[in-house]
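After the structure tokens below, expect a handful of questions from me.
Of the protein chains in this complex, one is absent; all others appear in place.
Each chain gets a letter, A, B and C, in the order it is written, and its residues are counted from 1.
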Amino acid sequence: MHQFSSFLFLGGFLFFLSVLTGILPLGDPPMIIGQAIQNHGVSETGAANLVTAVVLGYRGIDTLGELSILFAAATAGGLVLATGKKKTQASADEDAGFIVKTAAELLFPLLVVAGLYIVIHGHLTPGGGFQGGVILAAAFFLPLLAKPSTTMNHNTMSLVEGFSGAAFIGIGLIGLFNHGAFLQPLLSKGVVGELFSAGTLPLLYLAVGLKVGAELAGLLANLNEEDDENV
Amino acid sequence: MIEWLLFVIVMIMLAGALMAMLMENLLAATVAASIVSLGLTVIFVFLRAPDVAMTEAAVGAGLSSLILALGLKRLGLWKLDVPSTAVKADAQEDGKS
Amino acid sequence: MFDIASILFAGATGLLVIGIGGMVLSEHLYRMLLALAIAEAGANLMLVLAGFKWSASAPIITVSVESIPAMVDPVPQAMVLTAIVIGVGVQALALTMIIRIRNAYGTLNMREVKLKMEQEFADMADLPIETRSVPARNDQS
Partner (left out) sequence: MTGINLNMADMVVILLMGSGLILSLWRFLLGPNAPDRIVAADTLSIIITASLVLMSFWFDNPMYLDVALIYGVLAFIGVVALARAIEKGQS
């Protein structure tokens, strides 16, 4: 009975989707708000990347909500998963082979540089705080993957995370007190296409990148720990 | 001509999704789920969305499979279906499974 | 023979249906997590397709500010960027819950977990388990 109702639901869902794809405006010119952003987005925010202009300029407070969702997930993971137990020599996995260890040592500086490049050029080229933050998290987790006996410094991680989150809200509050709106752009827009342009958007993306990187690296390190029981 | 390449990639995505649902071995199912985001990256690049493609490449191909692999290791579900020292012995068994 | 739009729409629809079907029909909690990831991928693809435009360029200014070429819609792309990042947060949170469930109950099958949970609640409330008003499922699977 359960299976029958499931298949009935799936059939109805498929019908709904096939009707929906018939009326989706594929190939049409953009919607009215997309057209408005294309016409005025560059001159209003100063960012060459219009997706960055939407994410941080027009919908900055949504990005703050997104950051708080990630923070809640990482904090819950840390509360549930962290056992606080140091890995003994017997329970730890053995080190990886020569190839993975050498690749980890060689890739670490390259990954940090690539992540910072993606974060800082978020308003000029594709990329931004979230993507660069993921790369930074992977870079700081890679030594743990190659040598499981090393540990990660959780205090520094939470310090970086707290300071960058406070920086995001601080920039927003300065805009609120000076210009009357939360996350109102502060600095001059500069020349479109240069590195120091688009007002405060690069600073906001730098804060987002550091926060996401620290959170996700802490989450991965917590997942990598051993259980206390039944393993 | 380019639609044939997209057709092959969509087929790879659908096959990966089906295999992720149908395979017994959970490690292989995780790999199959990462194949879906692999095809999705190419389609996002074709749809002129380089930001979304980069997010999908970083999150879907890198971080998601990292999280799922570490979770599998911690759940104790990493068991391989076949011990790799006895691959030749169960070549006959594969027919019935 | 092939239209590119129909290929891509078929792919998005197939991913959504496979993912939601896997979530509804599966009994293993980890496989339900994988199905959630797949359904999310299909939904993201459909959202990006809604803002696509033939022979337009990416929404990034490269040449000059004065002559802006035809671009695809940047609003669905920003929404999908948010959705992907939140999706991995949800995935990590669900994985921690699964790990706790396995530590507490020792199994990952959905029905066994549900039976053990009801047993535990009944023990806590000092009720016999038959008096709880849960309708008995009589399917075989």
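Please note the rule applied: a residue touches a chain if its C-beta (ideal position, glycine included) is under 8 Å from a C-beta of that chain, and two chains touch if they have at least 3 such contacts.
No experiment lies behind these values; they were computed from the predicted model shown.
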Given A:46, A:60, A:126 or A:175, the residue that touches the chain left out of view is A:126
By the document's definition of touch, the residue of A:118, A:171 or A:217 touching the omitted chain is A:118
Had the left-out chain been drawn, it would touch chain B at residues 1-2, 4-5, 8-9, 11-12, 15-16, 19, 25, 27-28, 30-32, 34-35, 38-39, 41-42, 45-46, 48, 50, 53-54, 57-58, 61-63, 65-66, 69-70, 72-73, 78-84, 87, 90-91, 94
Against the hidden chain, chain C presents residues 4, 54-55, 57-58, 60, 62
Contacts from chain A to the absent chain lie at residues 93-94, 96, 100, 103, 107, 110-111, 114, 118, 125-127, 131, 134-135, 138, 142, 145
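One rule holds for everything that comes next: only the chains that are shown with their structure count from here on.
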More Cb-Cb contact pairs, comparing A-B against A-C, go to A-C
Cα centroid separation, chain A vs chain B, in Å, comes to 23
Averaging C-alpha coordinates per chain, one finds the centres of chain A and chain C separated by a number of Å equal to 19
Residue ranges of chain A touching at least 2 other chains are 49, 51, 126, 128, 130, 219, 223, 227
Within chain B, the set of residues that touch 2 or more other chains is 50-51, 55, 59, 63, 67, 71, 74, 76
Residue positions on chain C within touch of chain A in the complex are 5, 9, 12-13, 16-17, 20-21, 24-25, 46, 49-54, 58-62, 65, 68, 71-75, 77-78, 81-82, 85-86, 89-90, 92-93, 95-97, 99-100, 103, 106, 137-139, 141
Within the complex, chain C is touched by chain B residues 2-4, 6-7, 10, 13-14, 17-18, 20-21, 26, 29-30, 33, 36-37, 40, 43-44, 47-52, 55-56, 59-60, 63-64, 67-68, 71-72, 74-77
Per the touch rule above, chain A residues touching chain B in the complex are 49, 51-52, 118, 126-128, 130-131, 134-135, 137-138, 141, 216, 219-220, 223-224, 227, 231
